[in-house]
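Left out: one protein chain. Kept in place: all the others.
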Amino acid sequence: MKKPHRYSTFESELTVRPDDIDMNNHVHNSKYLDYVLAARYDQMERCYGMSMEKFVSMGLGWVVKRCRVEYKRPLKLGDVVIVRTRMVELKGSTATVAFEILRKSPEKLAADGEFEYAMVHLATGRSAPIPQEVVDRYSV
Amino acid sequence: MKKPHRYSTFESELTVRPDDIDMNNHVHNSKYLDYVLAARYDQMERCYGMSMEKFVSMGLGWVVKRCRVEYKRPLKLGDVVIVRTRMVELKGSTATVAFEILRKSPEKLAADGEFEYAMVHLATGRSAPIPQEVVDRYSV
Amino acid sequence: MKKPHRYSTFESELTVRPDDIDMNNHVHNSKYLDYVLAARYDQMERCYGMSMEKFVSMGLGWVVKRCRVEYKRPLKLGDVVIVRTRMVELKGSTATVAFEILRKSPEKLAADGEFEYAMVHLATGRSAPIPQEVVDRYSV
Partner (left out) sequence: MKKPHRYSTFESELTVRPDDIDMNNHVHNSKYLDYVLAARYDQMERCYGMSMEKFVSMGLGWVVKRCRVEYKRPLKLGDVVIVRTRMVELKGSTATVAFEILRKSPEKLAADGEFEYAMVHLATGRSAPIPQEVVDRYSV
């Protein structure tokens, strides 16, 4: 029986900006999604060696199908934030990615959750099977 | 045996703004959370008769504990958007709210999902039982 | 001697969203630019009969070259906002537009200022003379 692949966890760092803060003096809840997106873009190029531009040049793109966020602790102005992501499953046209958002110092979990992305043909918006080259690069 | 309460569905309308659009020429995925937030603020005052300001004057606030979004169809510049929300459960310090985001014309589901909010004491950030007055007003 | 053209003032309305509010409990200063942009998009189609999509289909686009904002009064959550814009000058590849942002009720000036836009060829990003058809439609 084939064992499930164990994927690597990658890490990106960013700093909370004043425009991320809302009327509660915390990072606004929807910005957590933007932090994960920023981390994935960074990691696509730096960790998987396949930038968004490469996908675009193949006529392919990723769209978000589903997300789930559990908020644990607020993030504040000036916090340095670590975003860890890890592939959970790559199957058909779908990539499922788990994430953790942490305050860096002292390290504390601020949120975790999952994103499901679908590969699409940019021209039509229709779902596309993830090419084997991509599966190989992402299976690290 | 007590039957579970059937809560009303309320509806707010908003128009997509150009700054909501991202590089894919669609409403950016994190803006869907902001649309639900805008709808809840509108409905708190207009439909439940209890604005955010009233909560603040009682020393209480709502924080997002969890959210889940299923993206069905892209929204585009110029689209008029309907956000429907419905209380699912009010229990202890937690309110669970289901939502649908629809393009207005022709009416098509763009996304649905759920938010879980916790009532907190603003002074301490600690969770607070939802006061009976609030439960009564929200049980419509 | 040719008299300078007197251009019309057009008006759009929008409602402040919770995600527009920053840590000072007011509409964040950069959102004023987004409000003007939203008003121009609305007015391009509704008042000048020439939507952004029409420009794109001609291979043309507008880019912001310069802006100036004078902040007069804060805007708050729940405020209904009126954005008035008026063409000041149309010349070469440049359109200069004056704006006022007002709280609706009671009507109070929240900000005013000016935007300078340049017409560009979308393919090259180079500046393009504003076509006579556009000058005519905007000279109302």
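Order as written gives the chain letters A, B and C; numbering starts at 1 within each chain.
The working rule: a residue touches a chain if its C-beta (ideal position, glycine included) is under 8 Å from a C-beta of that chain, and two chains touch if they have at least 3 such contacts.
Remember, it's a predicted structure, so these values are computed and weren't measured experimentally.
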Selected residue (touches chain absent from view) among B:S30, B:Q43 or B:T85: B:S30
Those residues of chain C which, in the complete complex, touch the missing chain: 24, 29-31, 33-34, 37, 61, 63-71, 74, 125
Where the missing chain touches chain B, by residue: 18-19, 21-23, 25, 28, 30, 77
Contact footprint on chain A, counting only the chain that is left out: 14-15, 17-19, 31, 34, 37-38, 41, 45, 51-52, 77-78
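One rule holds for everything that comes next: only the chains that are shown with their structure count from here on.
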Chain C against chain A, contact positions shared by both copies (same if over half, else different): same
Equivalent-chain rotation between chain B and chain A, CA atoms, steps of 5 degrees: 180
CA centroid of chain B to CA centroid of chain C, Å: 30
Distance between chain centroids, defined by C-alpha means - chain A, chain B (Å): 24
Residues of chain C engaged with two or more neighbouring chains: 18-19, 77
